[in-house]
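Excluded from the complex is one protein chain; the other protein chains are retained at their positions.
Going in written order, the chains are labelled A, B and C, and every chain counts its residues from 1.
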């Protein structure tokens, strides 16, 4: 890939250049699966992995809105790379929100200096990894599924169940720590280059200073921002996938679509039913875009309030993000399936893999059930009840 | 109705007070139909009929965003009154956009001084009223349908077909002008107090200075704002209707809804399916709200550009408004029908007339076909083609 | 109304003649509400009130399929009259299914001889009417809501809660029995001539022989047919309403619809979007029709099995009816709202009251929640579990 001068280039410009590169191989890599090593290294080289790191620690000091815009930009062409890129920032947020500055500041500085890529081993719904306390250290032992971006990472955010009142322990540890085994067992129908496979923790030693206990997970309104950031990342990825699908469909419709004999139009791009579909795509996408962007701005505000963030401000943000997520999921699933109605049968060639948009979104939109997101929104709309904070709300 | 001091009160506060009054009789008036004379006079007395009139002419000098927010506020409780109130401002915009300051400034001043209510007799799809030129005056003669708010108005915007290249002539004339007969023949299933009946022009003399010829209808990008204002007014009314319906449904659900025996919940307001419906209502409404508000802000910008408004800026606004209208129509039609699924059978009592939301929206959403609005959006999304300006685009 | 010779005329022919008469006044009567006395008397005179009564008791001995076809025929033009007509047969089934031949045979014979119309006062969800046992008679005392067709009826099926293990008592009593007060308080947004108001039982004496204790309600698979008949009646009425709406929409589209200027078609009846809507209406209706007709045939089979009806045969029938009801409700609600998209704004005139189809269906479809009907179908589809018999399943 060509070199990009990071010094004066705005991050979004860098991201667009990277996206243009990633687009060239996205179809081939969707077929291959596995680790997008070259793309991960390009992200490392781009400096964009430090987007959300404050300038005080040497990062780019971007806002969440800016960061999410870049996530969406990448998702338009490659939602797997967008996913692991976004989780980099979610994990950096995790250590900030759950831990103390003495913990995360050095990690941030090293992330900048050593271009660390962070990976995920946190899945709170998988209780198989257990933690045992040993004075100044803990032992993590057991299995963990859905460890997106753990392969080829430098640092891991891992979780384990303690048997006592501490509940879920979350720690930041080097991926090379002895006893960590990452299995290359992710082979799913979509998001194929996210390495969301399983990990094994074989009597892994975790130092006390690596555990995020103060304030710890979901302990304060601010620490409860973490799941909201995760949900808004998902939303931006869904939206990016839909936008990418529409972009490719449009190219195909304009270049290749043939006029159906029974059409009253004189060219395929003026066929009434084709225009009806595109009109519906556009109107739905616009709504999802506005909801998603508004939620991003509200996240920026909530983030800046630091410890002053109130429960109700956090609740309002949760509602905005949930509404955006519902819109992006539904619009995206509908659009990525219906694009074929405006391209026709020949667009199903494996050479284009236009189905990857639906496959990627279908997989990613199962992160947590949309029905329960709607139930939360309903509880707000009917009962004025904010979503109860959890790792999914 | 109680007196409101107009001097220091923000217009939205005045509107809310009026809305609270109108709400008390909305159910009864929906049944009655006819002219909401008391409410029209309350609007006259409130000063809100001068909202969009610049301060230079003695008006309140509100922006379109502010004006539309008030339209929506009224529409939540009474979409008939909201309609004629909104058309007041549309018609004031019409004389500004199609005519010259020498024409509209005196009319504006008199509107302020005499609390004029403007009515509509413009329907461009009804070609039955013809115009004949007679030197310094014109004769309008023939029928005109869908003359919303003409009854009890002080001024009318009327249109007639000239046989020559001038095409559609649009004039502002006093409602009392000799030969104008307004028929009290509006009796429709919704928007029952809009007086959208027919008018007869019986050899009506229209002075040359009353005709809006320079720049005339749809002649410049700026004059082409007129249909966009109309469309965005409709959109805000649809949205207000949906919001009003949700508000009443929520009250009913909370106060009266009984738990269905097979429900797993312990109270009706926690029933999973009920929450699912409310979640869907809320998410859809939020999207429509953001689209509608954005379009309002864009209209403010376009309005301020005056004669500098470009075709493409006008086109972008048209697209934003179309997307908002699609969302508000569809969301509203769905919601006003489905609210009964969250209230149950007893909520169908005529005492509440909860069906009026669907009836009002169903009638009003037929102003022009949604299918063709979607076709326009599709032409934009696929072909990058802005909607061709017309009285409906 | 003109005289019809009942002797050789097939019931469906009679029903069509009646429907043609009812159609002439349906719009006016929808506005009036109240009791359709002339239509009820025409039904009495027609002999159709004995449709489901076996020939042995002097009835027409029709099958349920035939009876339901006639219900649907009437519902196309007047779903209020269809409702009370259908409930006549539901109530006749009730006494057969819950009582003994010694009870229902004389009632049937009198129904034939005296042209009795039966009315409903059974609402099992309203627990306010209580029963007290007094040796050979019971006292019913209290209120009852949703007593469709009770006004102008000759016999009533009434229910009351006993305090003991007998639970719900159901009795057949003359409407003129002392202490029964029928309130003329039904004024709802749809089904306006069903008289579904409230009744007051003021220390009403009910003889032991009038109570349906053997086998009693919902006691055997056969007695559990009663709610299924009710559900299939509702389904046929929903379908009839939708068919009636489509019929009137079609007439309007063909006669009055104008071509939208932007259409590529040369006449309104060939507009692509209009045809798309009609295509969707038709396809959905066809599916609902086949589901409904199949369920009717299965009901005929189940009915003929008499006491041999097994739980699983009853369960299969319940599933078929539920599927038909879901299809008819959803198709109908969608169609009765969307017909206006194919007729346009002028079709909203109160002179046609085309909204009555939506209003009637909206009210009637709230009899019991569709969400729970879907839940039952889901339990069948996923878990192979038949619906648990109740008054709604």
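In this section, contacts are C-beta pairs under 8 Å (C-beta built on N, C-alpha and C of every residue); 3 or more make two chains touch, one makes a residue touch a chain.
Because the structure is predicted, anything quoted here is derived from the model rather than measured.
**Q** Pick from C:160, C:246 or C:333: which residue touches the chain that isn't shown?
**A** C:246
**Q** Among C:112, C:168, C:275 or C:350, which one is in touch with the chain left out?
**A** Result: among the candidates, C:275 touches the missing chain.
**Q** Of the residues B:138, B:273, B:340 or B:357, which one touches the chain left out of the display?
**A** B:273
**Q** Could you list which residues of subunit C touch the chain missing from the display?
**A** Contacting residues on subunit C, toward the hidden partner: 246, 250, 253-254, 269-270, 272, 274-283, 286-288, 290-291, 294, 320, 322-323, 326-327, 342, 371, 373-383.
**Q** If the missing chain were put back, which residues of subunit A would it touch?
**A** Touch set of subunit A with respect to the missing chain: 125, 146, 187-190, 258, 260-263, 273, 276, 333, 337, 340-341, 344-346, 348-351, 353-355, 358-359, 362-363, 366-372, 375, 390.
**Q** Determine and list the subunit B residues touching the chain excluded from the picture.
**A** Output for subunit B: 264-265, 272-273, 276.
Convention: only the chains that are shown with their structure count from here on.
**Q** Can you compute the centre-to-centre distance for subunit A and subunit B, using the mean CA position of each chain? Integer Å is fine.
**A** One centre to the other, that is 42 Å.
**Q** Whole-Å distance, subunit A centre to subunit C centre, using C-alpha means?
**A** Comparing mean C-alpha positions, subunit C is 52 Å from subunit A.
**Q** Let me have the rounded angstrom distance from the C-alpha centre of subunit B over to the C-alpha centre of subunit C, please.
**A** Subunit B and subunit C have C-alpha centres separated by 41 Å.
**Q** Scan subunit A for residues touching two or more other chains and write them down.
**A** In subunit A, 272, 276 touch at least two other chains.
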